[in-house]
Every structure is written in C-alpha cells, then in structure tokens.
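One chain of protein is taken out of this complex; the other chains stay put.
The chains carry the letters A, B and C, assigned in the order they are written, with residues numbered from 1 in each.
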Amino acid sequence: MSDHLLEIKNLKITVATRRNVLNLVDNLTLAVKKGEILGLVGESGAGKSMTGSAIIGLIEKPVKISGGEIWFKGKRIDQHPDEVRGHEISMIFQDPMMSLNPLWRIGDQLIEVITTHMNISHQDAIKKAKHCLVEVGIDPSRMNAYPHTFSGGMRQRVVIALALAPNPSLVIADEPTTALDVSIQAQILDLLKQICKTRGTSIILITHDMAVISQTTDRVCVMYSGRLAEIGITKEIMAHPQHPYTKGLVASTPQIDASSFEKMLYQIPGSMPALDNIPSGCAFHPRCEHAHDKCRAERPEVLSNRAACWLLDANEGQ
Amino acid sequence: MSGNAMIRRFLKSDFFYDFTHAPIAVVSFVVIMVIVTCAIFAGFIAPTNPFDPSSLELMNGFTPPMQPNAFTGDVFLMGADDQGRDLFSAILYGLRISLFVGVMAVILAMVLGILLGLTAGYVGGWLDNLIMRFADIQMTFPSILIAMLIHGVARGILPPELRYEMSITVLIVAIGLSEWVPFARTVRGSTMVEKEKEYVAAAQLIGLNRWQIMVRHILPNVLSPVLVIATITFALAIIAEATLSFLGVGAPRTEPSLGTLIRIGQDFLFSGEWWILLFPALTLLALALAVNLFGDWLRDKLNPRLK
Amino acid sequence: MLIIILRRLFQALLVLLLVALISFLIFRYVGNPVENLLGQEATVAQRAALEEALGLNDPIHEQYVQFVWRAIQFDFGNSYRGALPVADLIASRLPATLELALTSAIFAMVFGVLTGIYTAIHRGSFLTNLILSTSLIGVSLPTFLIGVLLIWFFSVELGWLPSFGRGEVVDLGWWNTGFLTASGLKSLILPSITLGLYQMTLIMRLTRAEMLEVMRQDYIKLARALGLSPRQVYFSHAIPNIMIPVITIAGLQLGSVVAFAIITETVFQWPGVGLLFINAVYFVDIPVMSAYLLLVGFVFVIINLIVDLTYLAIDPRLRDSQLKQEQ
Partner (left out) sequence: MSFIIANHLTRQYDLSDPWIVRMLTSNKRKQLTAVDDVSFSIDKGTTYALVGESGSGKSTIAKMVVGLLAPSAGAITFDGKMINDETISKADRQRLRRRIQMVFQSPYASLNPRWAVGDILKEPIRAFGLFDSRADQDKRVNELLDQVGLSARDANKYPHEFSGGQRQRISIARALSSQPDVIICDEPTSALDVSVQAQVLNLLKTLQKEFSLTYLFISHDLAVVSTMANKIGVLNEGKLVEEAVPSQLFAKPENPYTKMLIDAVPDFGKV
C-alpha cells in the first residue's frame, strides 16, 4: 500500500435540508498513487467537486462529512485538514478570472503563500516565486503585474504556480479548463501533465469531459449520483467500459468524425436523478437497459476492483 | 390558474414552509396583524373618540395609568395626556393615521420607483443616466430633509387655510417622494440583469414591443426584491411620519398621529408624566420592530446569499 | 487616471449646477421675494421698482446665471426674518454642525465597520446575534426618540451629561470650536451618538453583507485552499476587497449626516445650520432653505470626490485606464 499517497475509505458527505438529509457523496472509496493523474469524472451532481473539497477540508456547514476516513501519507486527515492544506495538498478552481485577489500583485500573492508554508527569507521567497512563474510558463518580470492584466489562460497558470509554490505532493484541479477556450485548455492540460512528470506531483483532475480524461489521466474514477460507478486504468476503461453508465458516457461523447453526422449519437435515456429522489438499489437502474430485479433491490458493490454493477456479477458467474 | 389552486400551491411552497418554521417571522407577522386590526377597528375598541374635542375633560389631564383621577375618578388604561385625552384611544386612532400615511407613502414610492427603475433599466441610454443621476443626488439628501423641503415648498405654495386640511396629503407626498430611490435602484438593477436573459430575446423574436416585454416578462421577475424594500420602507415611512410630526411639520395636534403623541409626551417626560411619552413610543417601536424583523426575514428568504 | 479625476470633477460640477437649479427654482417661485421684502402695504410702483432691482423681469435663464454667480460669491440674499445676509447666518452656525457631523461620522464609521466585520466573521455566534438584534431595535426607533431617551437617562436621571447646547465654545476668529473645552466635549457625546447610531447600523449591515459576499468569491476559496490562515484570509484578502463598496456607501451616508443633523439639533437645541433650516421651514424663509440645500449639495460633492480618489488608491484596476477595453 506504500504507493498510495491518498486513500479515501467509505466517504460519506451529507447536507441536511429542512425536510431531509441528502447524500452528496455516498460510500466512496478510492486511492491516489504517487505521481499519477487520477481523473474524477461525472456529470453535474455526481459529487466529484464535493469529494475534492472534502480531501482538502473545505467542506462548510450545512454540508458535512458524516462518515468514512481520508488518509494522506499514513495520517488521517479528515479531522485535521489544516495540517496539510496548502502545504501538502493544494487545489485549483474552475474560473481563473475570479480566482485571484484583484487588489494584489501576483508576485505578492505568491510570496504570501511561500512564506506562509516555508521557513525562508523574503529574498529567497522572491527567488522561489520567480522560479514558480517560470515553471508555469510566465515571464518572471511580470511579478509586479496585477491579475487584471492577464488573460484567462495566463491567470490559470498563475493559479497553478500558487498551488505549486509550497511543493505539495497532491494537487486537486477542479474543472481547471472548463472556463477556457479549447486551444488554451490543451495548453493547461499539457502543463499539468508536465508538472506531474517532472515534479512527481499527484494530481486529481475533476472534470465532466470524458475526452479530457482520456487524454490527460492515468487512472479514472467515474462517479454517478455521489457513488462510485467504475474505477481503473484510463485506457482500459475507455476501450472496454464495464459499467453501463461509463459505456453510455463514452459512447455519447461526440467525437470529431466526418461521417458521424449521418448517424444518431448514442444516448442514455432519462436524466440524472435529483438528490432527494435517488432510486433504490443501483442509482443508475432506471436509465439502464440491462437492469434486472437485483439492480432495483440491492445496491451493487464494486466488483472485480472495477465497477459497481451487478452485471459484472452475472458475467463472472458465467 | 384558479384561486384555490394558487392557495394550495402557496401552502405547499417552500416559502410557506419556511415561514411556519421561522418563529421570528411568525411572531412579527402576528404583531403586525394585531396592530393593523386594532387600528382598523379603533372605533369599536377605543373607549373614547380622542379626535372629538367635546369628549375631553380637562380635569382628567395627567391622570397616571390605572389610577383613578383625583377629581373625576376616571380610570385610564394607559393614563391621560395634558388635555385629559385617553392615551389608549389616542394611540389607536393615532396608529390609524400613522399606518395610513405609511401605506400610502410606500405605494406612492413603489409605483414611482418601479416605473422609473423599469424604464431606466430597460431603455437605458440618456434616459437611464438622467433618472439615475437624479436618484443619486436625491439619495444624498436624507429622506427627512427631502420630506421637509417638500413640506416647506407645499406650505409656500398652498394658501394658509388649506395647509391644515392638506397636512396628511402633504405628509404622504413628502415621504413617498423621498423614498422612491431604493425601489428604482433595485428595479433598475434587476431589470438590467433580466433584460440580458434569453427569455427576453425570445420575446423580442416574436415581435413583442418594449412595453409588453417590460410589463409581461420583466416586471414579474423583478418584484421579489421590491417586496423586501416595500416592507422596510414601510417601517421607514412610519418612522419618518413620526419624525416629521415630532418636528412639528406633520399631523396636527388636534388629530394626533403616533409622532404627534410622542412630541406631546416629550414635553412632560422631564416633569415625571412618563406615560404620555412611553406608551406611544412603545407602540411605535413594536410596530417598526415587527415590520423590520419581518422584512429582514423576507430578505434572507428571497436573497439567500446574504444570510 | 487624470482622465478619471477630470471626468469626476466634470460630473461634480453638473451635480452642483443641478442642485443650484432646484434651489433656484424654490428660491424664485415658491416664496415671493417682493412681498416678503416690502410687506403687503407696498405700492405697485414700489413693487415694480424692486422687481426691476432684483432682476425678476430678466429672462429666466439669466436669472439662473445670476443666482449661480451670486452663490459662487457666497451671496444667497437676505433672510426674510431679520433681513440678515443668509451667508453670515450660515457661516456663524456651520462650525457647530460640522463638528457634530464629524464626530458622529467617525463614531459611525469606526463602530459600523468593526461590528460589520465581526458579525460577518462570527456568523451565528451569541454576540453576533445580540449585535444584530440590537441594531434592529436601533433602526426601529426614530432618531429623535433615541435622543429624547438618552437625555432622559444620562441628563435627567443620572445627570452626567448636559442635555442641550454646545457647552463652552472657544472662538478662533473664523471658527468657533467646542473641541477645546471639557464642557464642549461633554456636550458633544449625546448628540453625536444620537446622530451616528442610525448611520452606524447602516454601515454595519452593509459591511456585513459585503463581507459575506466577498467570502463567497473564488479568490477567498483559493486563499483557503492554499492553506493561508483565517487571519490572512480575512485581513489581507477579504477586507481590502470590501473597502470600495463600504467606502462608497459610508461616504454617502456620512455626507447625509450633515443634513440628518436637523433632527438631532432640534432635540438637543444644538445651534447649527439644521436648527436654522427647521426654523426656515416653519417661517417659509425661502432664501435660507435654498442656501441650505446648496450647502448640503456642496458637502455631498466634496465627499464624493474624496471617495473617488480613495478608489484609485485601493483598486489597481481603476488606475489602469486601459482596463475598460479589455473587459
């Protein structure tokens, strides 16, 4: 187990509304290895961002972690996230236009983060800050510039530099390219891959885009209605998805394909269940064409270390 | 939709659920209702008619609450003022005037504010600039000053014999005109947000004109903040009425509003007749506080971000 | 940056001219200067002569220009009562109002911002709820009633503080101040609290709302995700970002303190311009009313200019005139 940097065991995140308690994340178990990019993919309401916030301890009332454990480098951190936040685990967010304090020079924002987490002199902090900017591809002479003078893509680079400054071993990237144009998205994803490779930093990439996942991540975890649907090596999952939901996701993602406009896209019927109305048994069963009685009655476990689906059970039995 | 269905819908709504589960909201709502009912039925509840000079017995002047008067033996629940007027009755009748002025002033401010705000926000351009610059300037002058100015101007224009008769109308106009700005600003702000939304573009696509879009599509969507402001402005208007009456430019002494009663009471506070000030003041506080609490709850409810 | 300042100055000028127009219209049409100056027994010829002398027969826009020109030279005509020059009346009473307004403005600003930030940071705590509910009682009581109650408690019952007037005043020639004597300072306490309380509540609520709004921003989320301490998050990231809206509204509120002083001055018999105005309204003394209006407009414009300059100091985005093109 030593190659596991982060382990989440049976994580449960709930929010109490006035009428009932909703499960945002329900019994999620997964692990992140050292130096890998793990994709967390799912549609809106799948609980992927919540999971990210839970790891870094940014869950706020009325949402709370009501069960499970989070272990980081052999230490349990769900009770004391402050000890690792920023220093060991860092996070970047979706909208780079809003992520930087508009009143501060970017250099000062970097230096603040560096001096907070590292016991070094101001001079060294400046050096370190410049180094970080170079690493993300920004001219260090722009240390004294204010955020509003940067474009969206450049701001996301600054945010990445901020996250990397204290040399964390895990960065959680929550939809880091969703607000950006495709051409910029490609650059930012390349930057993340490069950081993972050169620094050995593990990255959790949260996204709704299967294509981004397939191009960027080593392993992927597919979530549905706050639950784990399927987890495994990205290439294998893309080529041979086991869970019907993953299959549907892969098949319904449009591809550049000159001939495809003659055909209909594959479509998953229905829509994601509302949080206060999650179906019994497997949450996906009303939208699944293979669903049988057991799917309606019992919640599937993760089978073959891969997918939470009773169909796998049937396949194994054969 | 039929009225019944609307009511059922309302009873099932989150809004109603939250209301019944917020003790402060319920209590303040009940307090407002009780006060309003008392004011409306003052004629049945009040033991005397305080506006009728012939019913006043000067001997009853300064009778403390719940103590028989030394000369006449009359007992007053809340005491009597210098004229021998029953304070309890005076407060009930005074409430009527205060509430009437408050409601009418809010309606005036609201209509004016919605009209100007909607136009400024939707039409934009120089009209928007003109309206909002004017609002900016007016905002700098506290509403009391504006109201006094309007009052002063009205006194200058109206012939002296009409001043007295028109005093309530002048109060309403003065307070109403001084409180339209918050309505206009809010409505303009929401209108500018709403008009960029695509349902407005969809309405333009089917050839609706400006006014149809403003009234049918945008107006219903900018009303909920107006409700909050109306509530808070109502409290402000009652306080403004009291203040103006206190300053001597409001309701006349013969038909006193709450503010006039407090003004009378202030003269006697330092000589020991505390009840003449205290009871009207407490009534005013209870009413304004209840309205403010309800408005506060309403704001949190309709704008959950500010919780 | 220069452009912004110039533009602001230009707007300020427009505002002043507009206020001047309103006060001119009141001056010209509401009162009847001739009747007021001559009384009702004057002959037609006398009236005509005075109308001519006052320029009342000139075209209206020329009269307006004349009015503005005289106002620039601090000539607001004579008060109908006592026939003293309005400018002298106001000048003799302005120090009292300005000292009162300044004291209560500082009081309102300091306590308003502090409690606003406190109640936003410690959401739901006992003290927060106490402050918030007390403030609601504060806005539900008319200012004059608060003044009356303060007098009753601190002056009548306890006898600690004077109940009216400015106390001893030191005359500095062009200014008379109550700041320099013990009785002057003591006299300031109750009126300043009375005047500042309402503004304080408004500033507190605004600060709190802005603070809560800023705390929802992504850059605060990022600052927390980067492991900065709550102290750093609040003081170096959140609070600077609420300063612009807070200064804007606070500035406007403080501007209105001068005008709001009317009520407080009445309650405490404070010899300022507010009391002058109140009496002007009673006696329909139009020149005083219109001059007072101009004065309040002028204070507003000055405060607005200061507020705008503070923006530039706080927000780098506004210092860059290129910004607008980018967004």
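Quick note on the criterion: a residue touches a chain if its C-beta (ideal position, glycine included) is under 8 Å from a C-beta of that chain, and two chains touch if they have at least 3 such contacts.
Quick caveat: nothing in here was measured; it's all calculated off a predicted structure.
> I'm checking contacts with the chain that's been left out. Which of A:Asn144, A:Thr198 or A:Gln255 qualifies?
A:Gln255
> Of B:Leu11, B:Val30, B:Ile45 or B:Ala201, which one is in contact with the hidden chain?
Here the residue in touch with the unshown chain is B:Ala201.
> Could you list which residues of chain A touch the chain missing from the display?
Interface residues of chain A facing the absent chain: 43-44, 181-183, 185-186, 189, 208-212, 214-216, 234-235, 238, 248-250, 252-261, 263-269, 271-272.
> If the hidden chain were put back, which residues of chain B would touch it?
Listed in rising order, the touching residues are 1, 197-199, 201-208, 217, 220-221.
Rule of thumb we're sticking to: only the chains that are shown with their structure count from here on.
> Identify the chains in contact with chain A as well as chain C, in label order.
For chain A paired with chain C, the chains in contact with each are B, in label order.
> By mean C-alpha coordinates, which chain is most distant from chain B?
A
> Which whole number of Å gives the spacing of the CA centres of chain A and chain B?
Taking the average C-alpha coordinate of chain A and of chain B, the gap between them is 53 Å.
> If you average the Cα atoms of chain B and of chain C to get two centres, how far apart are those centres in Å?
24
> Quick one: in the complex, what on chain A touches chain C?
Residues 56, 58, 82, 84-87, 90-95, 98-104, 112-113, 116-117, 146, 148-149, 159, 162-163, 166.
> Please name which positions on chain B make contact with chain A in the complex.
Touch residues, chain B against chain A: 14, 17-18, 21.
> Residue numbers of chain A touching chain B in their complex, please.
The contact residues of chain A facing chain B are 18-19.
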